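Just below is one structure, and these are the notes that go with it.
Of the protein chains in this complex, all but one are displayed in their positions.
Chain naming follows the written order as A and B, and within any one chain the residues start at number 1.
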Amino acid sequence: MREYIRFLGRCFALSFIGDWRYRLWMLILTGIALVGLHSWSEQLVHGLITTGMTDQVSWGLYIANFTFLVGVAAAAAMMVIPVYIYHREELHDLVIFGELLAVAAIIMCLLFVTVDLGRPDRFMHILWRFNFPISMLAWDVIVLNVYLLLNLHICGYLIWCVYRKKKPSRAFYIPFVFIASVWAISIHTVTAFLYVGLGGRPFWNAAIIAPRFIASAFAAGPAIMILTLQVIRHYTKIKVLPGALAMLRRIVTVSLAINMFLLGSELFTEFYTQSAHVVSAKYLYFGLEGYSALVPWIWVSVFLDSLALLILFTPGARTVRWLNISCAAMIVGIWIEKGMGLIIPGFVPTPLGEIVEYKPTLNETLICLGIWAFGALIYTILVRVTVPVLTGRLTFDKDLPMDVADSPEPALIEKESLT
Amino acid sequence: MGQEKTSRNGRHAAPGWVPGWALGPILLVLAAWLHWGGLLAEIPHAATPAFDHAALSTAPRRKILGDPPTLKINDFDRTCMDCHKIFKTPTDKPRPLNQHKNIHMDHGPNVKCSTCHDWDDRDKLVRPDGVSIPFTKVVDQCGQCHVRIRYDWGYGIHGRTNGYWDPKSGPQERRICTECHDPHNPKSPAMDPISPLPGPHTLRLTNPHGEHDQ
Partner (left out) sequence: MSSSEPKLDRRSFFRASLGAVGGLAALAAALEPLKDFDRSDLTLDQFLQKHYKEMNAEDMQKVLDRIEKEVEKRYDVRPEIRDVKPRDGVEFVYALNLGACIGCRRCVHACVAENNQSRDPEIQYIRVLEMPRGSIDIEEGNHHYERPKVPSPDHFYMPIQCQQCENPPCVKVCPVEATWQEPDGLTVIDYDWCIGCRYCEAACPYWARRFNFTEPSIPKDDLNPNMSYLSNRPRKQGVMEKCHFCLHRTREGRMPACLEVCPVGARKFGNIRDPESEVSKILKNKHVFVLKQEVGTHPRFFYYFDEDYGPAIHGEGR
């Protein structure tokens, strides 16, 4: 136990050590997180009136980000399946970065829910009276927290074992890995069911929402992984083989293709029949009675997703650079379509037909940026600790590595082509 | 301290943009900015405008005159028969009146006073079937023509019931016809258009051109 506390202490110290780029990155993130904390303090004092939410649009940017990040957390565990089921053992090490991303993403989700609550001081009420199994929010609380614990256990156990130079016992983590990969699907499906179960909101009360959630999550999550793995490869000694990126690329391509197909299905269903249910979709894609704040957003999202898919399908665009462009476009496109493009139109018009548009306030935006920065901070620290452990530079019998690990020659990476 | 910073090419890197000692002061600057009024939240307002709360009175629309109805004439309370015992009106055909000029007749086919008023005893009303009734029993008179409304009124469906829904807990205040309807012009005041009270004042409501409504 004392060893473990010492280990945690060393991790804490290690997170302050790095070159100037690392320190600048951490400083910026810390600054943004503190600004977000300041904005949240304002919100605690004055209430949610500091946000752009109203009785008409009662969920906004917080829940939008929450929805997106649950998807990212779910998909991060996706990498488990090819590694353990198809036995691509050389990708073994990379699973842990996916799990760590899941941890950071879930923490961000929990923070987004906390800042969205009107009375966060009453959070413990959920322990005394729990509306399980009827309320989907009760399900969500359980699945998200258990998922966090699963991932913390898997990563924590593996890193602790490598730190101790012991071989990890398979019984202690393999079952959890499989549970986590199945649980990943459940967290995102339960989150989808939060919206699907509301009969009074026809824009959400559709069976296609849950499959679309999974498809878009498994596009955006691995896309984030592709980008962060390249950062890790650039700055550390961890070997990220082209095969890993190729596998992720395949996952992303299939998922995005399915997502676009489901988008097409949704558009047809909404607009062909022209029933009353179409009003929210009309507001989103074309504007309604002069109100059209979301129209540019959703079309940008459709364009970015289509561009991303086009790049992935183009035989000539197989380099890493094109892959990165596609991933960046996809992440932004899916963030828009899952966040602003799903949550806000569900509230416009209201069930009584009133149209009140939503625009996030500065305070709200700063809190969101603060939470994103905090999540990035968590992920950076987790990676900062994991990499030296995995490369053997930080073990229980060694001192803290004071200099930054050398990375392979950059020139080799850029020219690599993916098959 | 001698931290060796090596770049990828093996050269000693320049200290870079952020030397280690600068982290603390930069955070202090951030602290100062937040403390001295940086980023205060903007609180919008959408208040109910003031209106005359007399509009929320639950009093009946019309004041009825009592039974028998009395009027103040030269500071004396006079009943109908006080005048009409002396002044026998010659005919009940519709004609311009010298008295009762404030009465505006608009009751459909009812144009003669004697349709409802007992010609021999002006302190009473007369039902269509000829029975003389006091003014407080006007419901029976109206109800002989307006049968469905009378039936609904009896069950509380027409008109308003103030007080208690549970008669065992307290009294139910029912209104008789003339407390809402002017018997000579029944559409008024029950069906007179009235000024509505203020509409909803919604937070962050914009019109389609993006301007705030309040």
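Keep this in mind: a contact is a pair of C-beta atoms (placed from the backbone, for glycine too) under 8 Å apart; a residue touches a chain by one contact, two chains touch by 3 or more.
A quick note: this is a predicted structure, and the numbers were derived from the prediction, not measured.
Peer 1: Can you work out which residue in B:63, B:168 or B:209 touches the chain that's missing from view?
Peer 2: Spelled out, the listed residue whose C-beta touches the missing chain is B:168.
Peer 1: Just name the one of A:24, A:37 or A:146 that touches the chain not displayed here.
Peer 2: Within the whole complex, the residue contacting the unshown chain is A:37.
Peer 1: Which residue among A:54, A:67 or A:236 touches the omitted chain?
Peer 2: Checking each option in A:54, A:67 or A:236, the one touching the absent chain turns out to be A:54.
Peer 1: With the full complex in mind, choose from A:15, A:265, A:324 or A:350 the residue touching the hidden chain.
Peer 2: Touches the omitted chain: A:350.
Peer 1: State which residues belonging to chain B touch the missing partner chain.
Peer 2: Residues touching the hidden chain, for chain B, are 1, 4, 20-21, 23-28, 30-35, 43-48, 51, 53, 55-58, 61, 104, 106, 149, 152, 155-166, 168-170, 175, 180, 182, 185, 187-203.
Peer 1: Please give every residue of chain A in contact with the chain that is not shown.
Peer 2: Chain A touches the missing chain through residues 13, 16, 30-31, 34-35, 37-38, 41-42, 44-49, 53-56, 58-59, 113, 116-123, 125-126, 128-131, 134-138, 141, 194, 197-201, 276, 279, 346-347, 349-354, 398-403.
FYI, only the chains that are shown with their structure count from here on.
Peer 1: Where the CA atoms of chain A average out and where those of chain B average out, how many Å apart are those spots?
Peer 2: Spacing between the chain centres: roughly 52 Å.
Peer 1: Looking at the complex, which residues from chain B come into contact with chain A?
Peer 2: Touch residues, chain B against chain A: 3-6, 8, 13, 15-20, 23, 26-27, 30, 34, 38-44, 202-210.
Peer 1: Can you check the complex and tell me which residues of chain A touch chain B?
Peer 2: The touching residues are 19-21, 23-24, 27, 30-31, 34-35, 38-39, 42-43, 46, 49-50, 52, 54-56, 289-293, 354, 356-359, 361-363, 366, 402-404, 406-407, 409-410.
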